[in-house]
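Note that one protein chain of the assembly has been removed; the remaining protein chains are unaltered in position.
Per-chain residue numbering starts at 1, and chain names A and B are given in the order in which the chains are listed.
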Amino acid sequence: MNMHHFKLYDFDGGIHPEQNKSQSTQLPITTAKIPQRLILPIAQHIGAPGNPAVKPGDKVLKGQIIAKGEDFVSCNLHAPTSGIVGVIEDREVPHQSGMSATCIEIITDGKDTWIDHQGLDNYLESDAASLIDCIAQAGISGMGGAGFPTHVKASIPASKINTLIINAAECEPYITSDDLLMREYAMDIIKGIEILQRILLPEQCYIGIEDNKPQAIEALQIALKENLDDTHNIHVVVIPTKYPSGGEKQLIQILTGKEVPVAGIPADIGIVCQNVGTVHAIYQAVALGIPLISRITTITGDAVSSPQNYQVLLGTPVTDVLSQANAQPNKVKRLIMGGPMMGFTIASADTPITKTSNCIIAASDQELPDPAMEQACIRCGMCTQACPAQLLPQQLYWFAKSSNLEQAQAHNISDCIECGACSYVCPSNIPLVQYYRFAKGEIKQAKSDKKSSEQAKLRFDIRNARLDRETAEKDAKRKARAEAAAKKQAAKKAAPPATPASGDATAEPSVDTEVLKQKVLAAQTRVDKARERLAMAQEQNLETADALELGLNKQIDKLTAAQKSLEEAKS
Amino acid sequence: MNLLNISSPHATRSGNTGNVMLTVLLALIPGIITLSYFFGPGHLIQICIASATAIGCEALVLHLRKKPIGFYLKDYSALLTAVLLAISLPPYAPYWVTMVATLFAIVIAKHLYGGLGQNPFNPAMVGFALVLVSFPVEMTTSWSAPSALLENGIGVAQALEIIFSSRETIDAITMATPLDLYKNQVEIATASEIYQNPLFNGPNQEASIALGWQWVNVAFLLGGAFLLWKKIFTWHVPVSLLLSLSLLSIFIGWDSDSYVPISLHLFAGATMLGAFFIATDPVTASTTPLGKLIYGAGIGVLIYIIRTWGSYPDAVAFAVLLMNFAAPLIDQYSQPRTYGHKKAVRGLAKKD
Partner (left out) sequence: MSLILISIFALVALAILFGAILGFAAVRFKVEGNPIVDQLDALLPQTQCGQCSYPGCRPYAQAISEGNEKINKCPPGGESTIAAIADLLGVDPEPLDAEHGEEKDVTLVAVIREDECIGCTKCIQACPVDAILGAAKQMHTVISDECTGCDLCVEPCPVDCIDMIPVGTTMQSWHWPKPAAAQMIATDKVQTI
């Protein structure tokens, strides 16, 4: 079954950057030490951030929920070890912007005491709903990089899915966390796949893996043979090494020859894609009841003396793991979270490891020197050759550079996956991807501006309509009153000695006086209130006193006016 | 730690624009050597004149545009333009022709349009076309005969003298190019009669296509193949250019008694130089894969038309310039289909 030969497809473009993977595969996965403090951002996934479920000072146990994902597209967060909740405040989080966001700090107690936990018994006989619930409870989100909540992906109706793809390509240079995970936990991964199959009922399942990971391939194949009988439909598909074969869209194209339609998701063509790391987390959650509280992270780069993969508790500051891998701080020039093609630099080593941090590269100056100065684009077309999305990167570059957002959109800039292949090959050292990110950001901004300006226009129109209506109503009332008055006048003239107690005409003024009386009363209270407030302000010497005095005078004026009109009405 | 904060990708292939230009220059070397071997040192001298002029002009313009001179000179694009221009010009054209052409190429055709990457027309060909229409006499009478046909060959001293001062001895060494000769004679003579001319088969009548020229073309072809292998450009432009030129000369010019035969079209003029080094100039060519095919084919067709029915002896320069005009339009209508899209975008975005 494993020897089954597969027709592979190819995707356009792609590059072959230097692998730099062997540095970190020499040693097995090691468990990193529990740091003194864990910093846990409440948003480590795509979607709504979790709501903190603990207060500073609370004691927490390992595996206890500390932030609850209340929306459907959101994730729970658990305490990675036991300890006491420190502060809950904004801290620097792993994000390209280098900004801060809410984090829960846990001061660890070193005892690592578990909360009660257990997996589902006989999980392969459980129904899909309880499996999905179990995944949701465990707070699992995509561990390959994007961090999309896994239970949401798993909730796609099984009837729509015919293929499950496990992304084990790990095409970015330097990163080996999936590789080592497969070498050491192949059996668990296969079991995790079985759980997903139980939920999604796919006709077939492909594990897409690049041919630069022979040990992982072998481990998977052995695990398959030992674990399952011959009727299984899980295929380990070895694909050629080419970046970005691990991009979801590209992997789907390689394995099935199909393309995810624009603005669509893989489920539109019957496919669900999951990363191997995620599959392993699913197994741990469902079979063992272990929520997502740690992950495998590659610590590598020239500035690290003993690069290797660590099992790290979420929230561990990067600096803690770096020092375990013997990093030389003065050699570090660039600290990258993720791979060298799509990862982002972090501005501080205190930034914590999160659910999506698959790799930390502490790069020296020789390794990743400062970017060379941007030269003029010579339209050489090397970027077009490299682009896996069949875009025209250089056209996009010209449009982005001149802020011609309209044309950039027309040339499908939104389909750029920001893989960086174009920047990699560009002989003029143009930071193409940054140009695209800039243009995409501007486009997004423009769209939201447009939306709010439309909204403002709408509200403006509604308000105007309301004002018009109000004036119209007032006019109508005034007219009615004038007419009534005229009638009364006429009636008076017609019957000068009329008896005051008869007819509607006489009731009118009494209503009027009622209203006016009310008004006087209201004005009186307002004056009183204003006096009070003024007195208070004067007592406290507030700057507002002057304004309040002015206000009081106005109120008094109004009161006198009201009283006057009442007198007039009465007489 | 002093950390750098920049956008991904962090890894890039080493190299810069200068490397690309130098690789192209490297690929020109076999062609230049063959040219000098068969036609004397004229081209070498022209290369020196053109390069010096180009670098001088480039530096001056950069200075005027207040740009860092060293940084931009190191992209070697001016040097490449100069060399391409020099080997396109007749080897014994007077020095001032070369200088005017280079000056025009660098200052007008390149920098006035915004510098490297912005120029819509191939600068070398603009310079070439300018001098061709301005100084037709110098341009058509300065082609030398293959040195094998001259008694003493052409010495460096003689070449320098012809280029820089007196043109008295020039008649002794010049001769029409084989393409020109064939075209002029085919109206009055048959193919076999024309082939009697030593320009084609040398003094000893050994079998060949066009004395000297054929090897020059082979050398440029090899250089081009090297660049293809180095992935400096893609196969689209040269292949479609040569293909369309060959097809036309097969279908229209099958009768070598009345038209120039395919062998001469491909191996007697500036065809290989044009196909691999001039039409492929990325700045002025079409940039989409389909567009490159159309662009190359267009040049091939124009070369054939101008060579056959036009009055200029060779046609690469005009064909390339004409297609330069069309390149932006071709680009708009030949965009590839993006991943996930049902069909490709054509033309400019509509304004809403």
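By our rule, a contact is a pair of C-beta atoms (placed from the backbone, for glycine too) under 8 Å apart; a residue touches a chain by one contact, two chains touch by 3 or more.
As the structure is a prediction and not an experimental result, all values here were calculated from the model.
Considering A:Leu40, A:Cys103, A:Ala362 or A:Ala400, the position touching the chain not shown turns out to be A:Ala400 (whole complex).
The chain not shown here is touched by just one of A:Val73, A:Ile107, A:Val262 or A:Ile462, and that residue is A:Ile462. Among A:Ser97, A:Ser305, A:Gln328 or A:Thr471, only A:Ser97 touches the chain that is left out of the view. In the full complex, chain A touches the omitted chain through residues 95-99, 101, 319, 329, 347-350, 370-371, 373-374, 400-401, 403, 431, 434-435, 437-438, 440-442, 444-445, 448, 452-457, 459-460, 462-464, 526, 529, 533, 544, 547-548, 550-551.
One rule holds for everything that comes next: only the chains that are shown with their structure count from here on.
If each chain is reduced to the centroid of its CA atoms, chain A and chain B end up 54 Å from each other. Only residues 11-12, 15, 17-18, 96, 98, 173, 249, 253, 259-264, 329-330, 332-336, 338, 340-349, 361, 363, 368, 370-373, 375-382, 384-385, 388-392, 394-395, 406-407, 409-412, 415, 418-420, 423-429, 431, 433-434, 437 of chain A touch chain B when the two sit together in their complex. Against chain A, in their complex, chain B makes its touches with residues 1-13, 15-17, 19-20, 71, 75, 77, 115-118, 231-234, 282-283, 285, 287-289, 331, 335-342, 345, 348-349, 351.
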